[in-house]
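With one protein chain removed, the remaining protein chains of the complex are shown where they sit.
And now, chain A:
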Amino acid sequence: MEFLKVNHLKVYYPIRSGFFRRVVGHVKAVDDISFQLNRGETYGLVGESGCGKTTTGRTLIGLIKATAGEILLEGKDLAKLNRRERSYHRKDIQMIFQDPYSSLNPKKRVLDIIAEPIRNFEKLSPQEEKRKVQYLIERVGLHPDSIYKYPHEFSGGQRQRIGIARALTLHPKLIIADEPVSALDVSVQAQVLNFMKDIQTEFQLTYLFISHDLGIIRHMCDRIGIMYRGQFVEEGASQEIFNNPQHIYTKRLISAIPNVDPRKKQEQIKLRQHVEKEYKLSWQRYFNAEGKAYPLKRISDTHSVAIL
């Protein structure tokens, strides 16, 4: 059985206008997407900004209400659970936020920040709680004494580690990482990403990794889904998508990855020109009259593309 299954998820926002604020249309932030996560894998959601990838992540964790569709975690529909069951299942899904500055409460010490979920779900004595927090903070590579400091005393990378420690506190099964490194500089990005890979095996985590950076996605993910305007245009194993992209949008994204080798510069330029030409000639094959993608079509066991 799949670990997490998302069926026909839709998140619409009404557009109101006129004197009576009638609904005249909808912003389709997430428009009918379905995918599944297997236990222990890293699934990447990629797309340009505004394509709905963050909305998808926030809907899965319950910060945004889905308009339609179901989210099945180990076979249970999260939207249909009552309050008590939902708070119980909440422990299984945690989130790492994009901005390490606003995601930590500036008025609380690190101890209180990391202990917050413990205080909500487990009754521990202050000593046990402190020991657990110190273990976690050491595990993410910070000094145990730093639990008495405030967030503003840490650097961006360290703050993001505190965020990760907080997400790990309840031993979740799924972690939604919403652009966890896009606010960090490149040297720290690698550090945090490798660390996330290390703890994945240790804590048996499943990641839903949201990013717009294809290099990071390629480094981290086993399978990826490429989103465009709230829909999937291509989905499949990471290798297949990077080596054999089928959809023109994917091709354009991949051709846009900068190449560090100056000798291949001409090659890269040619590739881009080629993709651009193909896009102009054949975009009707990939997008309908409204500019939206077609439904996904399976082309191999592990690869689906949105073409006619």
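Just so it is clear, a residue touches a chain if its C-beta (ideal position, glycine included) is under 8 Å from a C-beta of that chain, and two chains touch if they have at least 3 such contacts; residues count from 1.
The rule is simple: contacts and distances are computed from a predicted model.
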Name per UniProt, for the chain absent here [options: "Quinol oxidase subunit 1", "Oxidoreductase", "ABC transporter permease" or "ATP-dependent Lhr-like helicase"]: "ABC transporter permease"
Residue in contact with the excluded chain [from A:48, A:85, A:128 or A:145]: A:145
Candidate in contact with the missing chain, chosen from A:109, A:212 or A:292: A:109
Of A:87, A:244, A:259 or A:300, the one touching the omitted chain in the full complex: A:87
Among A:2, A:74 or A:99, the residue in touch with the chain that has been omitted: A:99
Contact footprint on chain A, counting only the chain that is left out: 58, 61-63, 87, 90-91, 93-95, 97-99, 102-109, 116-117, 120-121, 145, 148, 150, 152, 163, 166, 170
